[in-house]
Each structure stands twice: as C-alpha cells, then as structure tokens.
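All protein chains but one are shown in place.
Right, subunit A next:
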Amino acid sequence: MTIVGLGLPRRLVEFTVDGEAVRVPEGSTILDACAAAGKDIPTLCFGDTLEPANACRVCMVEVEGSRTLVPSCSRKAEPGMVVRTETDRTRLSRKVVLELLGSATDLSTTPDVAGWMAECGAEPERFGPPAPASDDRDDRRPGEHEIPDGLTAATVRQPVKVDNELYVRDYGKCIQCYKCVDACGEQWQNTFAITMAGRGFDARISTEFANPLPDSACVYCGNCVEVCPTGALSFKREHDKREAGTWDESRQTATTTICTFCGVGCSLTLHVQDNEIVKVTSPHESSVTHGNLCIKGRFGWQHVQNR
C-alpha cells in the first residue's frame, strides 16, 4: 500500500545563474530555473511532458566544479550551484553539436535552430557536401557499413514515408531525440509501436520489423507527432499543404476548445487556415491530456468541414 503525499510545500533552492542569484523550488532543473530567470537555452530533445532523454546535448551549461558540461534539461538545481550558460565552452559545444546535427539531418522545419546556429557560428557545410540520400534506411542490414568516402558528409537523408492518410514520417529530419519513442511507449500512449532500431550511424526510429504504419501497432493518436521537435513526424494535411506550397502559418489561428468524441474532455487546439482546420494539437499544460489525444480527437474533425 502506498500513501501518496498531498504535496508538502516544497523547499526553495538558491543558486547562481550567470552571476544572478535565483531561487527555485526543490526538484527544479537548471533549465526550469533559467526559464524562470528569463534566459533562453536552446533545447531539442527536451519535452515538457516527458522525462528528459538527454539525447541532443544542445542545452549544455557550465557548472562550476564539474569537469564536463552538464545538460541543463535534466540536471537538478542544487543549493549553491554556480551555473554559466554563455561561455566560450558552452558556445563551442553548441556549435559542434549543431554542426554535426545540421550536416547529417535536414533541420529546415526545426523551429529556432537557424537562429541558434547563427549565434554560435555553426557551419555544417564544413563537413563537405551531403552524401546522396539512401533508398530506405530501414533496409540497412546490421553489420553492413559503407566506408565513408571522406568527400561527402554522411546524412540520414531518405525518402519521406507516406503510408497512411493521417501522418507522415520524414526521417531525413530525425535527430533521434527519443521523444516519439517515449510518447508512444511507457510514458504516455503505452502502445510501443515505434522504437530505435540499428546501431551507430544506422540507428533510426522504426516500427516492428520495419512494417508500414498500417501494419504496425500504431493507433494514430499522433502523440509522437505532437512532441517531435523537427517536423520529422508531421500530419498528412500539413505535409500535403507544404508540398503544395499552401502551408502558411502566418495566416493560421490557434484556438483551444474541447473534443467532442467522449466524456473525458480533452483540450484540442485547432489550427485554422482560411476557415479550414489544418492541424490539431493539444496544450501540454492541460491536466486532462498533458498534450496527448486519441485518433478521434487528433483526426476526427473532418466532418465539420465536409461542406
């Protein structure tokens, strides 16, 4: 039997960020504290509704007395800690990480990344021109590696996977942040339709036996799409509109309302362009959904626009 604490008032931890004293509730991460202090630290794999996966390493900060840089998204603030977010070391680390990511991956639909790159002077091109796209990285056989020619930069480029009417996987944009794996797995959806396959540079997100989604365990909740930071996973409607050149976020409104398909009361944010719902997300701070939905909430809106 467990007794769940009703939440005693949490103690505050006091520490220093870039010379400023900050106080945060016990258990906060350095990232939480920085956000509270109005500092912008780049993050990619960090998910506000997920346990930190510590995969991308763009959020590294310097902590006095620590030999290595530390990931701010997962390291808890400790009393007396002295944290620096903007030093030569953090900048260099960020530059290299972003260069490596940028040379191997298509970051064209990752919000904010271009700005971070410019700030730290990242030049992914210096690794050479991108190698040609592979046919399908799922076809790679374990242990079979092509020797890099040294003239081109290895990439994860491959054709977009479009195998159903609801969502599209463009793994050439995937940075292997694990967010979708966690959202589909034990942290939220508990469907375990997707996970990491392969090793080293062959590592990739895949389904069981690399089956197309309709033959996988996927239940199209779209929770993986909700958390994907790069646009590697996107809704088919968005994908089609981007292809057609008619996707225009500047003309879109986002209105949060309530789903109509059962009594649970999930919050839906309807993204509307030209009086047409073009995508549905869910607010991550909702105590009902925490950003998650099921297939009906995520995709079941078409009936109102069958006109």
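Just so we're on the same page, contacts are C-beta pairs under 8 Å (C-beta built on N, C-alpha and C of every residue); 3 or more make two chains touch, one makes a residue touch a chain; residues count from 1.
Methods note: contacts and distances are computed from a predicted model.
Name of the non-displayed chain as stated in its UniProt record, restricted to "Protein-arginine kinase", "Ion-translocating oxidoreductase complex subunit C", "CoB--CoM heterodisulfide reductase subunit B" or "Formate dehydrogenase subunit alpha": "Formate dehydrogenase subunit alpha".
Checked against the full complex, the candidates A:F15, A:Y171 or A:W188 give a single residue touching the omitted chain, namely A:W188. Interface residues of subunit A with the unshown chain, by the touch rule above, are 1-4, 6, 164-166, 186, 188-190, 213-214, 218-221, 253, 255-267, 270, 272, 275-277, 285-290, 292-297, 299-307.
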